[in-house]
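Missing here is one protein chain; the remaining ones are kept as they sit in the complex.
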Amino acid sequence: MTATPERLHPTVMAMVVARDFEDGQVVNLGVGLPLECANVLPPDREILLHSELGMLGYGPVITDPELIDPFVTIVGTLPVTAQPGIVFMSHDESFAMIRGGHLDVAVLGGLQVDRDGNLANTQLEGKPAGNLGGAPDLAYCAKRTVVLMFHTTTSGELKILEACTLPLTAPRCVDRIVTDVAVMDVVAASDDRPGEIVLREVAPGWTPEAVQAITGARLTVADDVREIAL
Amino acid sequence: MTATPERLHPTVMAMVVARDFEDGQVVNLGVGLPLECANVLPPDREILLHSELGMLGYGPVITDPELIDPFVTIVGTLPVTAQPGIVFMSHDESFAMIRGGHLDVAVLGGLQVDRDGNLANTQLEGKPAGNLGGAPDLAYCAKRTVVLMFHTTTSGELKILEACTLPLTAPRCVDRIVTDVAVMDVVAASDDRPGEIVLREVAPGWTPEAVQAITGARLTVADDVREIAL
Amino acid sequence: MALVHPRGPRLIDKRIATFDEAVADVPDGATVHFGGFVSPWNHPSYLVAAVARQGASGLTAVATAMGRGPARSDEHSMWYPPERRPTDYFDIGLLAELGRIRKGITSFPVAARHSLVYPFEAQLARGEVEVEVTGQGSLAERIRAARAGIAAFYTPVGPGTAVAEGKELRDFDGVPHVLETALHADFALIRAQRADRHGNLWFRGARTFNETMAGAATVTVAEVDEIVELGTLGPEEIHVAGVYVQRIVERPRTAATSWEQPQ
Partner (left out) sequence: MALVHPRGPRLIDKRIATFDEAVADVPDGATVHFGGFVSPWNHPSYLVAAVARQGASGLTAVATAMGRGPARSDEHSMWYPPERRPTDYFDIGLLAELGRIRKGITSFPVAARHSLVYPFEAQLARGEVEVEVTGQGSLAERIRAARAGIAAFYTPVGPGTAVAEGKELRDFDGVPHVLETALHADFALIRAQRADRHGNLWFRGARTFNETMAGAATVTVAEVDEIVELGTLGPEEIHVAGVYVQRIVERPRTAATSWEQPQ
């Protein structure tokens, strides 16, 4: 019996997502893990980060109180950097931008994702209601939706499933799943075949079999599956 | 046989309309006669004039080329005065403002008005299509719609009718009609009686009978009908 | 030749001296839009506190989030050392805690962590209040529709999820859409940085629901950091035209330390 291989650090997970942003893309980062992407982008690259509050063009999170501008914050009232060209707008305009298909990528956290690309990420167990926030619009309307999450819950429950059991945030919306052990693409169902999840990359030390063992949906292993590299 | 009494000058017609604006009201003036209201408002009164182009708070038309700002113009590219507090906006916001019921008064020109308060003012005879412009939104959505027009056409045809014959701009929208001979209110139809046009004021020298004689709808003469005064 | 008004002109002046006056007529059972996005710098704190003092109850509150309440209000500025955190942040969790909210229409009804329970959430779990959870995009558009005189609209966001249940679905270009209706309020309580006496508003930073809600209610009241002379705000820089705003109130120069202090 071999030791369980190490899982990726959250910063590296964010880098795996940010690696694939193209210059000039408009990207919305969800709270928590996804926001880490803001901190790993090279300062000389122009990726326009969008915030639902009504802001486009922010940069890394600021931790030094002396540098904070309290009017430049994102969800959770987190202070961030104002990049040159930053624009402020209203909530309705911010969501017109999302819903109108003007965002290239949404990176969201996830509680569950299934092989049809359904996403559940708003309803915490035991809570009397879910926090939808802007997730339904982002997940459904961004040109590309990436879910960045730990592969399993802290108590080991599976999160990538044949079919979500929690209330859906948005249906058939996920294009890619990046976790602490793998990178997977969701291939949408078509008339003649069901949706599938294709395993593209595995974390160092992980085999496709080891990833499959902690995944609740059957994975299709890509012919060119390889180790995650930045 | 007595001589036909004189008709009011367009400037006086505009003053009859402007007389009834309340301080602070938001008013849209149509092209032509209605726009004259902008020129007769006392400079120390704050009536906010709205233009569909996306402007709120303009003042009199400017004729001296040295005083013109070509970026402060209304329909017809007419240069107007920028009053303190003037705001510019987009066309969609300008019409959100109209449709959302935020305008107190719309003063519009008219080709025909009928006793149900229907308005026709966009389709010129002989033209292959009508110029709707912003009239449908203004006529239907302003809290109060005033039609300012000559009582009859230049060739003597009647314009105030039992029922409009030209294509309607908006149905059941007119509250008041001000012409060069009279001031009339349209009382909307209710379940138990049809709409009616009430004659409130007549121009100096005019009798209710003389006004009725050039009106295609039966007028109800108000008990307190009086001579137009400013 | 110009008309002279017999009474003499009455200038437009939407300034109200106190927050208490500005919300005095909010009735029990009112629907109220609350602007901002859970930050001391964009939430209408003094208006919330004034509503709390005024006592209106049975409110339907439309807001991004239902608030943390006074006990946790400084969590929103945790990145500042304690001495720099605003003492005058009163979020609508205060109204929830006082039992004034009957129903919430919101995107964030609960705390984001298992370990936290906010006042509205606790009442919801006990069945004391109602909630209508709406994604933020549809909530923003429903409020904008109220301002813009649009009765209802079809959005692609919602079909296939709980928010579309019981609503009309229709395909456009083969994509399912759901019909959402305008969300008008009796009062909109918002926050801006600058205003003039016409009610023209200017905002620093993301304008959140503060811009969206202006004009989407019968009475819009703006709490502002500063009232400036008419003409100071340039015609191209005004974000909200004064016609959408009925009342403006300036925040005090000295921050309140309790919501109970009359302002």
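A, B and C label the chains in the order they appear, each numbered from 1.
The rule is short, and it goes like this: a residue touches a chain if its C-beta (ideal position, glycine included) is under 8 Å from a C-beta of that chain, and two chains touch if they have at least 3 such contacts.
Keep in mind that what you see is a predicted model, and the values were worked out from it rather than measured.
Chemist: Which one touches the absent chain: B:D44, B:D92 or B:E157?
Modeler: Residue touching the absent chain, from the options given: B:D92.
Chemist: Which candidate, A:L35, A:L48 or A:L199, sits in contact with the chain we can't see?
Modeler: A:L48
Chemist: If the hidden chain were put back, which of A:L78, A:M97, A:A135 or A:L161 would touch it?
Modeler: A:M97
Chemist: Mind listing the chain C residues that contact the chain we can't see here?
Modeler: Against the missing chain, chain C presents residues 141, 145, 148-156, 172-173, 175, 177, 181, 202-205, 236-237, 239.
Chemist: Residue by residue, what part of chain A touches the chain that was omitted?
Modeler: Those residues of chain A that touch the unshown chain are 11, 15, 18-19, 23-24, 26, 40-46, 48, 56-57, 82, 84-89, 95-103, 141, 230.
Chemist: Please identify, in ascending order, the residues of chain B that touch the omitted chain?
Modeler: Interface with the chain not displayed, on the chain B side: 31, 51-55, 62-63, 65, 68-73, 75, 77-79, 88-92, 94-96, 98-99, 118, 124-137, 140-141, 167-172.
Rule of thumb we're sticking to: only the chains that are shown with their structure count from here on.
Chemist: Testing understanding: with touching defined as stated, what is the shape of the graph linking the protein chains, line, ring, star, complete or other?
Modeler: Shape = line; chains linked end to end, path left open.
Chemist: Would you identify the chain whose Cα-based centre sits farthest away from the centre of chain A?
Modeler: Most distant chain from chain A: B.
Chemist: For chain B and chain C, let me know how many angstrom lie between their CA-based centres, rounded off.
Modeler: Between these chains, centre-to-centre, one finds 37 Å.
Chemist: Between chain A and chain C, what distance separates the C-alpha centroids? Give it in angstrom.
Modeler: 30
Chemist: If you average the Cα atoms of chain A and of chain B to get two centres, how far apart are those centres in Å?
Modeler: Centres of chain A and chain B (C-alpha means) sit 57 Å apart.
Chemist: Residues of chain C that touch two or more other chains: which are they?
Modeler: Correct list: 144.
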